[in-house]
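Left out: one protein chain. Kept in place: all the others.
Think of it as A and B in the order they're written, each chain with its own count starting at 1.
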Amino acid sequence: MSMVEIRNLRRTFDVSKPWLNRALERLPKQVLTAVSDVSFDIEAQTVYALVGESGSGKSTIGKILVGLLPPSSGTVRVEDIDLATEADAAVRAELRSNIQMIFQDPFASLNPRWRVRDIIVEPVRARGGDTDGLAEKLLEQVGLSALDAVKFPHQFSGGQRQRICVARALASEPRLIVCDEPTSALDVSVQAQVLNLMSDLKENFGLTYLFISHDLTVVRHMADRIGVLYLGQLVEEADPEALFNAPAHPYTQMLLDAAPALDRFGRDEDPPQGEIPDPINPPTGCPFNPRCALATDLCRIERPEMRSFGTGRVACHHAEQAQAT
Amino acid sequence: MTDTAGKTPAPATPSRLKEVWESDFVWSFRHSPVAIVALVVVLILVLSALFAPLIAPHNPFDPATLNLMNGFTPPGEPNAFTQEVFLLGTDDQGRDVFSTILYGLRISLFVGAAAVFLAMVLGVILGLVAAYLGGWVETIIMRVADVQLTFPAILVAMLIFGIAKGFTPPEYRNEMAIWVLIVAIALSDWVQFARVVRGAALVEKNREYVQAARMIGRSGPAIMMRHILPNILSPVLVIATISLALAIIAEATLSFLGVGAPPTQPSLGTLIRIGQGYLFSGEWWILFFPAVTLLALALSVNLLGDWLRDALNPKLR
Partner (left out) sequence: MEPVLSVRDLVVEIPTRHGVLRPVDHVSYDLAPGEILGVVGESGAGKSMTGNAVIGLLDRPAHIAGGEILLKGQRIDNLPRSRMRRIRGKEIGMVFQDPLTSLNPLLPIGDQLSETIETHLGVSHSQARRRALAALEEVGIPAAADRLDSYPHEFSGGMRQRVVIALALCAEPSLVIADEPTTALDVSVQAQIIALLKRLCRDHGTSVILVTHDMGVIAEAADRVAVMYAGQLAEIGPVQKVLTTPRHPYTDGLVGSMPANSHGQARLRQIPGTMPRLTAIPSGCAFNPRCPQAQDRCRHDPRPQIENGAACWFPLGEPA
């Protein structure tokens, strides 16, 4: 059994104006579908990466997984427990402490008025656990000094703060950590330090990561399995080698083409055209059809089902054709 | 880890005191002459109010020490009948103006501080609740606040004062007057706190450290008190200081209008009301000295508040 099983996950947000404006201007209710019918599994002690651009719903999935947002429909089961429907509060609390999260912005994710020690042990203290010397031990595990426990967050650089966030995530000895763009606010050389730290900790503690990122090079380095999201839908899932060497979905291909690369000096080919459509009024059929070179009438009418393809899965009517080009 | 990224050396702290002295906050105070003068004035006034019984040459509220013959003595001159000299003169009943100011200051400061404290507690709680719960709770709280803002604060205070007075039995009216005054001013002043706290809390609520606390499973009240509140205290502090000046003036206004502190416990406002009756008959000092004291107090507190706002604003640093 997989550690995490996500089935037909769907999450919508009401983005309508206040009812008074709606009544006066005769506007309909507006609903944004951030996540639409997404299913995937995460195996224990692996890194599953979700990649996508803005509006792809990758952060929403992460927040649902840690319980910050309830799903609109569908199920999320972690170790066979569904946080949204589990009735037993003790089981829910136990599961919560098994899932932790590392946020994108290390400057916003630490309470500026708290000492580092209090920040780190909070997940344990919230459950009434023993916190003696815990912060000091964790600080050394993430490459900081035990003396840093009495300092405040503003005394640290961005990379050091992200280490503190990692220490906090580790405090309750979790098995699953959701990493939401953990290095996108960091400089390249510091990013390497934090990614290495995360890899080491994964080995040492047998952790499982859901790694959310827009950076393909980071994902390729970290992930065991990659899911590509576009406008709230999972369009392709594969192992890194398969995905990068032979992408099957035209969107994945476009993403790989567009990403700046170090070895394409003075590239002069035409970049991909078009922009991400408005998620409030997504295209019918396949969400990528307005930008896709292979799009046919079928793509404009019918949303492609996720199907097995090679070692992975893809949601495209013309994946065979796409992979051949 | 083999790298040294986090190994920040233990800082060589000379001493805790030195650290505070060198902090941005104290530094900005040391370099603001206005703030220093304002603080000195406030401190002098607060201390003299606190130690009024020790400083004041007379107890103006002890009828045994009063001599009606001393009435209307000009400042610094000997009385025509008793030859007694009063630094700031005396009023119609022969009370030493200097002493009445000291005792009046006590009432003014106490009412102002208590009213602001009450308004702050009320406003901070309601603002936090509105921000955290949202929905119809927020709508009700904030609409009440909006409606109240459309009335002048002094009018609201008078209204509350009048209603409360109606409910107090006549024999307690003088004793209760001070407390009614405090509640009336507080209820007219909580809106500012609530609005600022709600705005700041809405910003903090969406920051990732609050999400981190929610994810751990911390309850709503715990997040509000332990996470959000400490981060929005700076604007609250600034408003509290400026509100203090306004509350002192509001109290003086109410007392001047005769609906505030009773004549048995005169505040600066009561003294000014008493004094204005003699302004045009030549006894200017009965009005002038209490008025100058009120001005100095309100102005200094206000200037301190202005400085505090700038010092705590990271954008202006």
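Following the convention adopted for this analysis, contacts are C-beta pairs under 8 Å (C-beta built on N, C-alpha and C of every residue); 3 or more make two chains touch, one makes a residue touch a chain.
What you are looking at is a predicted structure, and each value in this text was computed from that prediction instead of being measured.
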item	value
Omitted-chain contact residue, chosen from A:54, A:281 or A:325	A:54
Contacting the left-out chain in the complete assembly, out of A:73, A:204 or A:217	A:217
Sole residue of A:91, A:150 or A:261 that reaches the chain not shown, by the stated touch rule	A:261
Touch criterion as defined above, residue of A:68, A:192, A:246 or A:294 at the omitted chain	A:192
Touching residues (missing chain, whole complex) on chain A	53-54, 157-160, 187-193, 195-196, 199, 214-218, 220-222, 254-255, 257-268, 270-276
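By definition in this document, only the chains that are shown with their structure count from here on.
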item	value
Distance between the centres, which are taken as Cα means, of chain B and chain A, whole angstrom	50
Chain B - residues contacting chain A, complex	1, 3, 5-8, 10, 207-209, 211-218, 227, 230-231
Touching residues (chain side chain A, partner chain B) in the complex	63, 66-68, 93, 96-97, 100-101, 103-105, 108-114, 119, 122-123, 126-127, 139, 142-145, 147-148, 155-156, 159-160, 163, 168, 172, 190, 193, 197, 200
